[in-house]
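Here the structure is laid out as structure tokens; the discussion comes afterwards.
Of the protein chains in this complex, all but one are displayed in their positions.
Labels for the chains are A and B, by order of writing; each one numbers its residues from 1.
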Amino acid sequence: MLVTERERLREEITALADRHGRQRSALIPILQEIQRGHLQISDYAMQVVADLLDIHPVEVFSVVSFYSFLDEKPKGRFIIRLCRTISCDMAGKAAVARQLENDLGIGFGETTPCGRFTLEWANCIGMCDQGPALLVNDQVHARVTPEKVHEILAACRRVFGIYAQEQKEEHAV
Amino acid sequence: MNEPIVNLATFAAMSPDAGLRAALQKSRADIIGEISASGIKGRGGAGFPVGVKWNLCAATRGTQKYVVCNADEGEPGTFKDRAILRAHANLVFEGMTIGAFAVGAREGILYLRAEYTYLRPELEAVLAKRRAAKFLGENVCGKQGFNFDIRIQLGAGAYVCGEETALIESLEGHRGEPRNRPPFPVDTGFLGRPTVVNNVETLAWVACILQKGGAWFKTTGTDKSTGLKILSISGDCARPGVYEFPFGVTVAKLLETVGAPDAKAVQIGGASGHCLPSSEFGRAIAYEDAATGGSIIVFGQQRDMLEVAANFLEFFVEESCGQCTPCRIGNARLREGVELLSEGRCSMRYLQELCALGETMQAASKCGLGQSSPNAFLSIVKHFKDEIMGRVSVASH
Partner (left out) sequence: MAENNRKLDDDTSRAPVSQRGHTVARVADTADIGALVSVNIDGQDVKVPMGTTILEAARRIGVRIPTLCWHEDLCIAGVCRVCVVEIEGQRTLQASCAYPITAPLKVKTHTRKVRQARRHIIDLMLSEHYGECYSCARNNNCQLQALAQEYGVDFFRFGHPAAPRHEMDLSSHSVLRDMNKCVLCRRCVRTCIDLQEVGVLEAVGRGDQTRIATFMDKPLKDVICINCGQCINRCPTGALRANDPTDEVWAAIDDPNKHVIIQTAPAPRAAIGECFDLEPGHALTFEMNTALRLCGFDKVFDTNFSADLTIIEEGTELILRLYKALVEQDKSVALPQFTSCSPGWVKYLEHFYPEYIPNVSSAKSPQQMFGAVIKTYYAKLSGIDPKDIVTVALMPCSAKKFECNRPEMCDSGFKDIDYGLTTRELAKMIREAGVDLPRMPKSDFDDPFGTATGSGVIFGATGGVMEAALRTVIEIVTGLKVENVFANADITPVRGFDGVRVVEIKVPQSGPVPAMFKHLVKDWKWLEGATLKVAIAHGTANAKKVMENIKSGGELAQCHFIEFMGCPGGCLGGGGQPIPTSPEIRAARARAIYSEDQAYAVRKSHENPAVLKLYKEFLTDGPCGHLSHKLLHTHYTPRGKYIA
């Protein structure tokens, strides 16, 4: 990481810590915002958080490693979490899983080389009456079929089209 | 596509905030008295009497107390809290406000599981409206000196945080590892302060009870399980969804309602609950009989019960907090035992050993998660021995 990037990250986290308060109970909200913004909580970020909250970096690592929605390794821009618990399992999650793997070219627990998609298993996401269900980031999709997998991914990819363009325009300015 | 079935008729019939207005006219003791009179027990699964919990918290000294709404609905097969928060968030926040007034809390926290992040904007909107209408903030509803507000904190993906002390640990910025009890949260909770933790549904019912009275609540249900219960029913049935039933309803009646005439077994209480074979469908949904926090999963004739056990154990192996020995290692050994069974390589002696291990896990684990994690395995072994033993595995051919 470049020094300037580090400085920027530190400033950003400092602002978060000031907003949430510099106490231990602010730890998870701060980490969630870092995760959202950076798709990971890097080792440097963990150390900055630890420093600001006056705890040890290993304690931050310990917390990050405990929760499924926090990760020290970079995730894709879209994290697809397919529920594998019993009701979704019985409703046909296996076919959806296979199709996700086919369409993304990765297995569960992996991220596409372009960094756009991460595929993960989830434990019960509370959509048992409408399984198979999956989450794309915060959004829930119910009664997913192998055919619908393509639509869901296509919708995500469209976002990238616009996103990529927006970035290009930004650079042109 | 069919709209999901959500039957929350009683909640829908309530007048907005009538319960809160009624509560604010009462003394704290009278509110708790009303709750106690209703006989309501916690709807999250553990079934602790709400009146007793509130009374313990109200009796503690100190001005800094908390009311926490446990919206970390993670039990497999449970989705009723999602439905309640979608349709009747006002009722839940009303219940929290009543609780705060009764125990003397100034701050409320809704701990919302990360998987329900999509509910947050609408919940924040409800809170904003309530603040604008003076149902939250300084001098709630004009009640001088009663200041109370609610914030939402998101979970970060851990089933165990549904356990109240793990939830508190998580709120404090720690790993969601259950604490030793005693002390209980009612005197040593969030940040060491007295804290009441109640389930979403419980708080909604509290608002109803204050509106309609404890006696009204008791008109339904059984002696030991008063009132109505919101159930989430899924699995092999024609009409899965969220239903309202009086406690005491039989499993057979549920199956009839959701359209599962030919069920092989029903899982009552989710992964941590018990599996009932068809011979036990006459049993009643109640704390004293077939207890559930709301999860009912129906298994059709075609289901392999060993696969069901494997799915649940996989869940616990991952979702155990990893703190205590019986739960952390016990579930891993049970899962391996299921593998042996599915390969047809498990002796009766070892199966009995695993069942004894399950009993140890029930008795010696640190928290409710560990204590209930072997339930599904034990009940499947108990009722489906012939199905799960002596398998001829594909590999052995």
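FYI, contacts are C-beta pairs under 8 Å (C-beta built on N, C-alpha and C of every residue); 3 or more make two chains touch, one makes a residue touch a chain.
For clarity, every value in this text was computed on a predicted model and none was experimentally measured.
A.B. asks: Relative to the complete complex, which of the depicted chains are touched by the chain excluded from display?
C.D. replies: Hidden chain, whole complex, touched shown chains: A, B.
A.B. asks: Which of B:G137, B:G322 or B:G344 sits in contact with the chain that's absent?
C.D. replies: Hidden-chain contact among the options goes to B:G322.
A.B. asks: Using the touch definition up top, pick the residue from A:A15, A:V58 or A:A155 that touches the left-out chain.
C.D. replies: A:V58
A.B. asks: Using the touch definition up top, pick the residue from B:S38, B:N55 or B:T188 that touches the left-out chain.
C.D. replies: B:T188
A.B. asks: Which residues does subunit B use to touch the chain missing from this display?
C.D. replies: On the side of subunit B, residues 59, 158, 165, 169, 172, 174-175, 179-183, 187-188, 191-192, 316-326, 328-333, 336, 353, 356-357, 359-360, 362-366, 371 touch the unshown chain.
A.B. asks: May I ask you to list the residues on subunit A that touch the chain which is not drawn?
C.D. replies: 43, 46-47, 51, 55-59, 61-62, 65-66, 72
Everything that follows uses one rule, which is that only the chains that are shown with their structure count from here on.
A.B. asks: Using mean CA coordinates as chain centres, what's the subunit A-subunit B distance in Å?
C.D. replies: 27
A.B. asks: Considering only the defined contacts, which subunit B positions touch subunit A in the complex?
C.D. replies: Subunit B residues touching subunit A: 1, 4-5, 73-79, 81-82, 113-118, 153-159, 170-176, 191, 232-236, 240-242, 267, 271, 295, 297, 299, 303, 308, 311-312, 314-315, 318-319, 321.
A.B. asks: Could you pull out which subunit A residues touch subunit B in their complex?
C.D. replies: So the residues of subunit A touching subunit B come out as 23-29, 31-32, 53, 62-63, 66-70, 81, 84-87, 89-90, 122-131, 135, 138-140, 142-143.
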